[in-house]
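Okay, so here's the structure we're looking at.
Removed from the display is one protein chain of the complex; every other protein chain stays in position.
Chains here go by letter, A, B and C, matching the order in which they are written, and residues are numbered from 1 within each.
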Amino acid sequence: MDLEYSEEHVQFRATVKEFLKGWPLTGAEAELPIEEQERIFRKRGIVEGYVYRAVPKQYGGSEQPHDAIKDQIIREEFYLAKAPRDLSSQGAGLLVPTLLEYGNEEQKAKYIPPTLAGEQNWCQGYSEPGSGSDLASLQCQARLEGDEWVINGQKIWTSSAQRAHMMFGLFRTEPDAKKHAGISYLLIPMDTPGVEVRPLREMSGGYEFNEVFFTDARIPAANIVAERGQGWQVSRATLVHERNLIGNPFMMREAFRDLLELAKARKKNGRPAIEDAGVRQRLAEIEGYVRTSETSNMMQFTAGNRGEMAKTMRPMMMNKVFSTDTMQRIMKCAYDLIGGDGVYGPNDADLDTWGRTTTSRGWILQYMFSMGPAIAGGASNIQLNIIGERGYGLPRDLRKTS
Amino acid sequence: MDLEYSEEHVQFRATVKEFLKGWPLTGAEAELPIEEQERIFRKRGIVEGYVYRAVPKQYGGSEQPHDAIKDQIIREEFYLAKAPRDLSSQGAGLLVPTLLEYGNEEQKAKYIPPTLAGEQNWCQGYSEPGSGSDLASLQCQARLEGDEWVINGQKIWTSSAQRAHMMFGLFRTEPDAKKHAGISYLLIPMDTPGVEVRPLREMSGGYEFNEVFFTDARIPAANIVAERGQGWQVSRATLVHERNLIGNPFMMREAFRDLLELAKARKKNGRPAIEDAGVRQRLAEIEGYVRTSETSNMMQFTAGNRGEMAKTMRPMMMNKVFSTDTMQRIMKCAYDLIGGDGVYGPNDADLDTWGRTTTSRGWILQYMFSMGPAIAGGASNIQLNIIGERGYGLPRDLRKTS
Amino acid sequence: MDFGLSEEQDMLQETIRGFAQNECPTTRLRELFDAGEGHDPKLWEALVEMGVAGLTVPEEFGGAGMELLDLALVAEVLGEAAMPGPFLGHALATLGVQICGDAGQQKAILPALASGEHIATLAIQEGENVFAPGDWTVKAEGDRISGKKAIVSHASLADCFLVGLAGGKLAWVDTKADGITIEDANGIDRTRPISTVTFDGTPAEILADSDGNAARLNEAAAILLAADTFGAATKLIDLNVAYALSREQFGQPIAQFQAIKHTIARMGTDIEPARALFWFAAHAFDHLQDESERTASVVKAHITDRAMHAARESVELHGGYGFTWECEVQMWFKRIMFNRSFLGTPEQHRERAAQLGGW
Partner (left out) sequence: MDFGLSEEQDMLQETIRGFAQNECPTTRLRELFDAGEGHDPKLWEALVEMGVAGLTVPEEFGGAGMELLDLALVAEVLGEAAMPGPFLGHALATLGVQICGDAGQQKAILPALASGEHIATLAIQEGENVFAPGDWTVKAEGDRISGKKAIVSHASLADCFLVGLAGGKLAWVDTKADGITIEDANGIDRTRPISTVTFDGTPAEILADSDGNAARLNEAAAILLAADTFGAATKLIDLNVAYALSREQFGQPIAQFQAIKHTIARMGTDIEPARALFWFAAHAFDHLQDESERTASVVKAHITDRAMHAARESVELHGGYGFTWECEVQMWFKRIMFNRSFLGTPEQHRERAAQLGGW
């Protein structure tokens, strides 16, 4: 165990810092629209081997040998410098790894470069009204007619579908095959006639998600990744990446820091709330969870690094439930600190910033948002089943179907 | 709604108070052994119609018209006077009502009088090692041979079996019948050869329960209540009485009062713990539960009184889970107040008093005991199923057998 | 010795429940909720017809002469329906006049409130920590008042305000009078919109309150909020049951999964028995005044806290759908949020109970 960085990595960090002096841009470049500036700087990052390190050069990546510690140093330094790095879009984050694993040559060449360049936005078409935690029961249908897929049905919880050029998603192409075996992974241009996006309003009043309706929408037969009926397996690849995104302790650390600020700012019996014995206990208790997630994440990081994933298999499965519960603890505590101001609703400003503000109304928004993760990507009950069954070898639930 | 007592009941209370001046006994009677004194006074209570009101005179009761409010007045006044009233033994509390409902003339005449007089003690033989929450799966077997039942098997969680003359219990008499239909309700003299009682030690170190082993124990064929195979149905009667015993809020009120005393006595940062903001919040929160149970009990009492039980069906089903959870909240709070003294184990003195002391060691014992109810008479999970299924009409669990 | 409702009380609840189900079903509620005005004249007029506006007003002034318990039973049913409208503020303002007005003032004010000619609302809270009479800061000079009140529900709709003054007196104010500014405050609960109201030399009638009883108004408010919350929570349980029975996953209704079944059972166990708790608090207000203040605090804290917990569980039980604007759950969720925070949070009421308990 050694939390110090090796000489090589210390060097590397210095080089990265040096490079980051180039951001923000200066001179004439600084006059360009911000998207353009980001594109320019991202390109430079690729040249230096800091951006899209896992993607082959031919597809617009920098194709660097795997070094998780360098990856982390880059993440940290770019974050501090607020400099543009790998896009965290669904396209760059979820589709690209999937295509690299399952896509054919043509698909890789066609989709990866514009996606990485941020010129092509993607949305994810998985969930359906009838298929939440039981995703494999999805019904949205794609029928092959000649050289076209004809798509009918509905997707839901499609975030940023308004801004997306393309959707990657799961569709039932083999109605007669068994549940999982009847699903294919298709790529759909959002401007296809018969594709309609309707924003979905949340109880908080904001609009983050959408419904997408398909009515005889026709796409080329070639827009399938891997073979017919392999969609479920292909999508697993994406889910792994997604799970890791959710487990990350960064969000918790940030939220906890905000919570401490809130506790210092709010008053209780005329004194700062943070001086209240009960509040101190509660904050210190929450810190126990936050630091557990931080250190457990370090442990998982090292295990991955050493190729000993198996050693941290259980904590990894638990990341999602753990972070969801911890976020809820933080938000409930914040809501109690807000106290009487809980009668107010969030303002539009709070909605725009997703409540990432420290206004009391922003916290109230967070209090409602914090239920999101418990729901998004499989309810906690499903996660608990997975932990019980895969983590501890307990039997599966009895099913009517069994 | 009127919490005042009617003129008649005010009168009645006065008469009861008057009668209770006769306790404790005086003069020569006061010299008698305490059991004898209690027997004498109980007899007087029967004559006055205060004791065993629901039991016919011919079996040693006072056969009074049903008046739940008078019952309650009697309970309260006798409690204040610490005077002996209806025995709360398993015999008087559980067996007698069952015999009155299902027993034959001979059984009533033979068992009820000595039981009420406290001359005959009973223990309950229901649970078995293999049959906890799934009581109907019990295996302890009784085979009819000529004019005798021959009993083999084991019972567990038999409280006060050491002191019992008789056991009433459930035994499998029809091995070929369906689960519930194969059970009969038998009455067994504990001095029958082949009946062996082994005390069961609890994690707290005390001995409240026993195991009872049967090896070819032979009892008269007549020692069956109702018909063969009706035992399950007969036992339901008893369970109702038992459930009500557990739901009663009295235990909670007492425990909460002790908890307040503890909070005043213990120190936190040099001040009485009850002045700590966090402790005050926690105590007031617990009080919410305790008072809910008190008032809900009043509501159920009135409903029963008015013959409108149906109106409070759900709260009644919830009594057990509610009181179990509330007791645990009380004990966890107490355990935290005990703080560093939690390193000590209970002393024998605490064990004798079942921890009903306010010593820190007594509380530690209670902390362990408070898990008892969650277990006794069907785990909370079973109770939650009952509430969900009978209370809210949710479907039963899938069963392998289904 | 009887702790149950009278037939009249059962009937009162059944009448209003029936009315709510017919005139304010979820579909209608949804329209009103989305519109966000928090009022429907037809609904309120019908309630007035049923005598709700003057339920506690003495018969001599045109009311029904009932008690707080009856008012709480109405609040429960309105909470069940999440019915928009000025009931809460009107009922409390009316009670305030009964408690603190002298004979003449009652005679002058109450009839119009009982008849529904006037809608009144309550203006006593000034900030999250300022709602008890001792803390009020609105100044009175002669018969004119100046200062600011927050969280006044249906301020623009009301004809009169009952305003808490520095020193703990109450003032009766015509909302059309001079020097009144009303600003919408964007409340969380769209069934009962709130505003900030500023008074600047506004003419007012100061209620006599010879016995300094204004604090009783806060007790009554805590009890009615608890009753409304209890009703809302029981409705959420019904919604959960219905959803769990209809929603299928893995080929069976989710109600069949123990995790869901037990969530509902625990929620019920948290909520159902508390019915007796608000009954008792109201009864204590009416007949056991020594216990009343402390009981009201314990009860408001307990019921609003348990209901808020149940509301979060309800959203989660409804899965992704529960998170949407479309899902009914949010209408009760936000009503409970408001009830929990308005006129004292659970934490504030618990600390108050601790003080009154001599802890």
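Methods note: a residue touches a chain if its C-beta (ideal position, glycine included) is under 8 Å from a C-beta of that chain, and two chains touch if they have at least 3 such contacts.
These figures come from a predicted structure and were not determined experimentally.
Which of A:Leu25, A:Ile69 or A:Ala136 touches the hidden chain is settled by the complete complex: it is A:Ile69.
Of the candidate positions A:Ala181, A:Ala226 or A:Met299, contact with the hidden chain is made by A:Met299. Across A:Met318, A:Met331, A:Leu351 or A:Met368, the residue that sits in touch with the chain not pictured is A:Met318.
Of the residues in subunit A, those that touch the hidden partner chain are 1-6, 9, 69, 72, 260, 263, 274-275, 277, 280-281, 283-285, 287-289, 291-293, 295-299, 301-303, 305-306, 308, 311, 314-315, 318, 321-322, 325, 381, 384-385, 387-389, 391-398. As for the chain not pictured, it touches subunit B at residues 127, 129-130, 132-134, 137, 156-157, 200-203, 205, 267, 269, 336, 339-345, 347, 364, 371-372, 374-376, 379-381, 384, 397, 399-401.
Where subunit C meets the chain that is not shown, the touching residues are 257-259, 262.
The working rule: only the chains that are shown with their structure count from here on.
Inter-chain spacing, taken between the CA centroids of subunit A and subunit C, is 41 Å.
Computed centre separation for the pair subunit A/subunit B is 55 angstrom, with centres defined by C-alpha atoms. Contacts with at least two other chains are made by residues 397, 399-400 of subunit A.
The set of subunit C residues that touch two or more partner chains comprises 252, 347, 351.
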